[in-house]
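First, the structure itself, so that you have it in front of you.
Only one protein chain is missing from this complex, and each of the others stays in its spot.
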Amino acid sequence: MVDAIRFRDDEAHDEPAVTLDSFLGQSNATAVRIEAGEDARVLLPHLDRLALVEVSFPKFRDGRGYSSGRILREAGYTGELRAQGDVLVDQIPLMRRCGFDSFAPEAPVDAAVLEASLARYSVHYQAAADSHIPVWKRRNG
Amino acid sequence: MKILTGNDLVTGDVTWWTGEGWSRHIEDAKDVGDQGDILAQVEEAARRVNTPYVIDAEATPEGPRPAHIKDRIRALGPTVRPDLTLKPADPNAGSWVI
(Lines give C-alpha, C1' and ligand atoms only; values in the text may rest on other atoms or scores of the structure.)
Protein backbone atom coordinates (compact mmCIF):
# COMPACT_ATOMS: atom_id res chain seq x y z
CA MET A 1 0.00 0.00 0.00
CA VAL A 2 1.38 3.40 -0.94
CA ASP A 3 0.56 6.65 0.80
CA ALA A 4 -2.79 8.16 0.12
CA ILE A 5 -2.96 11.07 -2.30
CA ARG A 6 -5.17 13.72 -0.71
CA PHE A 7 -6.81 16.83 -2.09
CA ARG A 8 -8.03 18.08 1.29
CA ASP A 9 -6.64 20.64 3.69
CA ASP A 10 -7.72 18.89 6.86
CA GLU A 11 -5.72 16.28 8.73
CA ALA A 12 -6.01 12.73 7.49
CA HIS A 13 -8.56 10.80 9.48
CA ASP A 14 -6.77 8.12 11.48
CA GLU A 15 -9.62 5.93 12.61
CA PRO A 16 -9.61 2.74 10.53
CA ALA A 17 -12.56 2.31 8.21
CA VAL A 18 -14.92 -0.44 9.32
CA THR A 19 -17.06 -2.59 7.08
CA LEU A 20 -20.51 -1.40 6.17
CA ASP A 21 -22.12 -4.10 8.33
CA SER A 22 -20.16 -3.18 11.43
CA PHE A 23 -20.72 0.53 10.78
CA LEU A 24 -24.47 0.04 10.64
CA GLY A 25 -24.28 -2.15 13.76
CA GLN A 26 -22.34 0.28 15.96
CA SER A 27 -23.15 3.88 16.71
CA ASN A 28 -19.75 5.49 17.19
CA ALA A 29 -17.66 4.65 14.11
CA THR A 30 -16.76 7.66 11.96
CA ALA A 31 -15.05 5.88 9.07
CA VAL A 32 -16.55 3.24 6.85
CA ARG A 33 -15.46 1.21 3.85
CA ILE A 34 -17.97 0.20 1.21
CA GLU A 35 -17.30 -2.58 -1.24
CA ALA A 36 -18.03 -2.16 -4.93
CA GLY A 37 -21.37 -3.97 -4.79
CA GLU A 38 -22.68 -2.29 -1.64
CA ASP A 39 -25.36 0.36 -1.72
CA ALA A 40 -23.99 3.78 -0.83
CA ARG A 41 -27.53 5.00 -0.19
CA VAL A 42 -27.74 3.13 3.14
CA LEU A 43 -25.15 5.58 4.46
CA LEU A 44 -27.27 8.63 3.72
CA PRO A 45 -28.99 8.78 7.14
CA HIS A 46 -25.55 8.75 8.83
CA LEU A 47 -23.60 11.31 6.82
CA ASP A 48 -23.37 13.76 9.75
CA ARG A 49 -21.17 11.51 11.80
CA LEU A 50 -18.95 10.27 8.97
CA ALA A 51 -15.48 11.72 8.48
CA LEU A 52 -14.21 9.15 6.00
CA VAL A 53 -15.84 6.92 3.43
CA GLU A 54 -13.50 4.56 1.64
CA VAL A 55 -14.87 3.10 -1.59
CA SER A 56 -13.29 -0.08 -2.87
CA PHE A 57 -12.25 -0.49 -6.50
CA PRO A 58 -11.39 -4.20 -6.69
CA LYS A 59 -10.49 -3.97 -10.39
CA PHE A 60 -9.93 -0.84 -12.42
CA ARG A 61 -12.64 -1.99 -14.82
CA ASP A 62 -15.22 -2.08 -12.04
CA GLY A 63 -16.89 1.34 -12.20
CA ARG A 64 -19.58 0.98 -9.54
CA GLY A 65 -17.66 3.16 -7.12
CA TYR A 66 -18.02 6.18 -9.42
CA SER A 67 -21.78 6.10 -8.78
CA SER A 68 -21.24 5.55 -5.04
CA GLY A 69 -19.07 8.65 -4.89
CA ARG A 70 -21.57 10.85 -6.67
CA ILE A 71 -24.50 9.56 -4.64
CA LEU A 72 -22.72 10.49 -1.39
CA ARG A 73 -21.70 13.95 -2.59
CA GLU A 74 -25.10 14.67 -4.10
CA ALA A 75 -26.64 13.88 -0.70
CA GLY A 76 -24.40 16.48 0.91
CA TYR A 77 -21.54 14.43 2.31
CA THR A 78 -18.52 16.70 2.87
CA GLY A 79 -16.08 14.38 4.64
CA GLU A 80 -13.17 12.58 3.05
CA LEU A 81 -14.11 10.32 0.14
CA ARG A 82 -11.34 7.89 -0.66
CA ALA A 83 -10.94 5.60 -3.65
CA GLN A 84 -8.99 2.53 -2.62
CA GLY A 85 -7.76 -0.40 -4.68
CA ASP A 86 -6.93 -0.85 -8.36
CA VAL A 87 -6.99 2.88 -9.02
CA LEU A 88 -4.98 3.95 -12.08
CA VAL A 89 -3.60 7.37 -12.83
CA ASP A 90 -5.84 7.85 -15.88
CA GLN A 91 -8.91 7.28 -13.73
CA ILE A 92 -8.20 9.80 -11.01
CA PRO A 93 -9.47 12.85 -12.95
CA LEU A 94 -12.82 11.08 -13.49
CA MET A 95 -12.96 10.08 -9.83
CA ARG A 96 -12.26 13.68 -8.82
CA ARG A 97 -15.30 14.69 -10.85
CA CYS A 98 -17.37 12.07 -9.00
CA GLY A 99 -16.42 13.65 -5.69
CA PHE A 100 -13.41 11.63 -4.55
CA ASP A 101 -10.81 13.75 -2.80
CA SER A 102 -8.45 11.08 -1.57
CA PHE A 103 -6.83 8.10 -3.27
CA ALA A 104 -5.14 4.98 -1.98
CA PRO A 105 -3.98 3.14 -5.10
CA GLU A 106 -2.50 -0.34 -4.74
CA ALA A 107 0.33 0.53 -7.12
CA PRO A 108 2.27 3.78 -7.04
CA VAL A 109 1.05 6.60 -9.25
CA ASP A 110 3.50 8.77 -11.19
CA ALA A 111 3.12 12.23 -9.67
CA ALA A 112 4.07 14.11 -12.86
CA VAL A 113 1.60 12.13 -14.97
CA LEU A 114 -1.12 12.71 -12.40
CA GLU A 115 -0.46 16.42 -12.28
CA ALA A 116 -0.64 16.69 -16.06
CA SER A 117 -3.82 14.58 -16.14
CA LEU A 118 -5.58 16.73 -13.59
CA ALA A 119 -4.65 19.94 -15.40
CA ARG A 120 -5.52 18.70 -18.88
CA TYR A 121 -9.22 19.36 -19.31
CA SER A 122 -10.14 22.95 -18.56
CA VAL A 123 -13.83 22.46 -19.35
CA HIS A 124 -16.32 19.60 -19.11
CA TYR A 125 -19.55 19.02 -20.96
CA GLN A 126 -21.66 17.74 -18.10
CA ALA A 127 -22.34 18.65 -14.50
CA ALA A 128 -21.00 16.20 -11.92
CA ALA A 129 -20.06 16.16 -8.24
CA ASP A 130 -17.25 18.69 -8.52
CA SER A 131 -17.20 22.45 -8.85
CA HIS A 132 -16.72 22.58 -12.63
CA ILE A 133 -19.26 24.68 -14.45
CA PRO A 134 -20.61 22.56 -17.31
CA VAL A 135 -20.08 23.83 -20.83
CA TRP A 136 -23.82 24.35 -21.42
CA LYS A 137 -23.92 26.74 -18.48
CA ARG A 138 -20.86 28.65 -19.66
CA ARG A 139 -22.45 29.02 -23.07
CA ASN A 140 -25.76 30.23 -21.78
CA GLY A 141 -24.64 32.55 -19.00
CA MET B 1 5.35 -28.13 -33.63
CA LYS B 2 4.74 -25.14 -31.37
CA ILE B 3 5.41 -21.65 -32.65
CA LEU B 4 5.19 -18.26 -31.02
CA THR B 5 3.38 -15.32 -32.56
CA GLY B 6 2.14 -11.86 -31.65
CA ASN B 7 1.88 -8.38 -33.10
CA ASP B 8 4.57 -5.74 -33.20
CA LEU B 9 3.87 -3.21 -30.44
CA VAL B 10 4.53 -0.13 -32.57
CA THR B 11 3.26 -1.13 -36.01
CA GLY B 12 0.76 -3.85 -35.13
CA ASP B 13 2.29 -6.11 -37.79
CA VAL B 14 1.89 -9.87 -37.30
CA THR B 15 5.21 -11.36 -36.20
CA TRP B 16 6.65 -14.83 -35.64
CA TRP B 17 9.47 -15.90 -33.35
CA THR B 18 12.49 -17.04 -35.38
CA GLY B 19 14.63 -18.37 -32.56
CA GLU B 20 16.59 -15.12 -32.43
CA GLY B 21 14.05 -12.41 -33.03
CA TRP B 22 10.82 -11.63 -34.79
CA SER B 23 9.92 -11.90 -38.46
CA ARG B 24 6.85 -10.91 -40.42
CA HIS B 25 7.11 -14.14 -42.41
CA ILE B 26 5.81 -17.36 -40.97
CA GLU B 27 8.35 -19.31 -43.06
CA ASP B 28 10.93 -18.02 -40.56
CA ALA B 29 9.08 -19.35 -37.50
CA LYS B 30 10.96 -21.93 -35.42
CA ASP B 31 9.69 -24.61 -33.08
CA VAL B 32 9.76 -23.24 -29.54
CA GLY B 33 9.18 -26.60 -27.84
CA ASP B 34 8.14 -25.99 -24.25
CA GLN B 35 9.90 -22.61 -24.08
CA GLY B 36 7.07 -20.60 -25.66
CA ASP B 37 5.49 -19.20 -22.53
CA ILE B 38 8.80 -18.11 -21.02
CA LEU B 39 9.88 -16.51 -24.32
CA ALA B 40 6.54 -14.76 -24.57
CA GLN B 41 6.94 -13.27 -21.11
CA VAL B 42 10.48 -12.08 -21.71
CA GLU B 43 9.75 -10.64 -25.15
CA GLU B 44 6.55 -8.92 -24.05
CA ALA B 45 8.27 -7.41 -21.02
CA ALA B 46 10.95 -6.04 -23.37
CA ARG B 47 8.16 -4.60 -25.55
CA ARG B 48 9.49 -6.37 -28.64
CA VAL B 49 6.04 -7.90 -29.16
CA ASN B 50 2.45 -7.26 -28.08
CA THR B 51 0.20 -10.01 -26.70
CA PRO B 52 2.29 -13.02 -27.81
CA TYR B 53 0.86 -16.53 -27.70
CA VAL B 54 1.91 -20.05 -28.56
CA ILE B 55 0.09 -21.97 -31.27
CA ASP B 56 0.17 -25.46 -32.74
CA ALA B 57 1.45 -25.71 -36.27
CA GLU B 58 2.28 -28.42 -38.74
CA ALA B 59 5.80 -28.58 -40.18
CA THR B 60 5.54 -28.67 -43.98
CA PRO B 61 8.15 -28.34 -46.75
CA GLU B 62 6.91 -24.77 -47.32
CA GLY B 63 7.27 -23.94 -43.65
CA PRO B 64 5.02 -24.06 -40.59
CA ARG B 65 1.27 -24.16 -41.19
CA PRO B 66 -0.79 -23.01 -38.17
CA ALA B 67 -3.43 -25.47 -36.97
CA HIS B 68 -6.13 -22.81 -36.75
CA ILE B 69 -7.52 -20.83 -39.67
CA LYS B 70 -7.29 -17.58 -37.70
CA ASP B 71 -3.52 -17.83 -37.54
CA ARG B 72 -3.28 -18.86 -41.17
CA ILE B 73 -5.18 -15.68 -42.08
CA ARG B 74 -2.86 -13.71 -39.80
CA ALA B 75 0.11 -15.27 -41.56
CA LEU B 76 -1.12 -14.37 -45.02
CA GLY B 77 -3.38 -11.32 -44.76
CA PRO B 78 -7.06 -10.77 -45.59
CA THR B 79 -8.23 -13.41 -48.08
CA VAL B 80 -10.61 -10.90 -49.66
CA ARG B 81 -7.80 -8.49 -50.51
CA PRO B 82 -5.03 -10.60 -52.08
CA ASP B 83 -3.30 -7.36 -53.08
CA LEU B 84 -2.77 -6.52 -49.41
CA THR B 85 -1.45 -9.90 -48.32
CA LEU B 86 2.20 -10.86 -47.97
CA LYS B 87 1.90 -12.78 -51.24
CA PRO B 88 0.19 -10.37 -53.62
CA ALA B 89 1.73 -12.02 -56.69
CA ASP B 90 0.52 -15.52 -55.86
CA PRO B 91 -3.09 -15.98 -57.05
CA ASN B 92 -3.40 -19.24 -55.12
CA ALA B 93 -2.08 -17.92 -51.82
CA GLY B 94 -5.61 -17.90 -50.40
CA SER B 95 -6.02 -21.65 -50.83
CA TRP B 96 -3.27 -22.20 -48.25
CA VAL B 97 -5.58 -20.61 -45.70
CA ILE B 98 -8.57 -22.89 -46.33
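We just call them A and B in the order they show up, numbering each chain from 1.
We adopt the following convention: contacts are C-beta pairs under 8 Å (C-beta built on N, C-alpha and C of every residue); 3 or more make two chains touch, one makes a residue touch a chain.
Throughout what follows, contacts and distances are computed from a predicted model.
Asks: Can you match the unshown chain of the complex to its UniProt protein name from these: "Heme exporter protein C", "ABC transporter permease", "Sulfite reductase (NADPH) hemoprotein beta-component" or "MrpF/PhaF family protein"?
Replies: The chain we cannot see is recorded in UniProt as "Sulfite reductase (NADPH) hemoprotein beta-component".
Asks: From the list B:Gly36, B:Pro64 or B:Gly77, pick the residue that touches the absent chain.
Replies: Within the whole complex, the residue contacting the unshown chain is B:Gly77.
Asks: Just checking the interface: what residues of chain B touch the absent partner chain?
Replies: With respect to the unshown chain, the touching residues of chain B are 7, 9-14, 44, 47, 50-51, 67-70, 73-74, 77-81, 84.
Asks: What is the set of chain A residues that contact the non-displayed chain in the whole complex?
Replies: Spelled out for chain A, the touching residues are 36, 39, 60-64, 66-67, 70-71, 74, 88, 90-91, 93-95, 97-98, 110, 113, 116-117, 120-128, 134-140.
Quick note on the criterion: only the chains that are shown with their structure count from here on.
Asks: Rounded to the nearest whole Å, what is the centre-to-centre distance of chain A and chain B, using the mean of the C-alpha atoms as each centre?
Replies: The separation of the two C-alpha centroids amounts to 46 Å.
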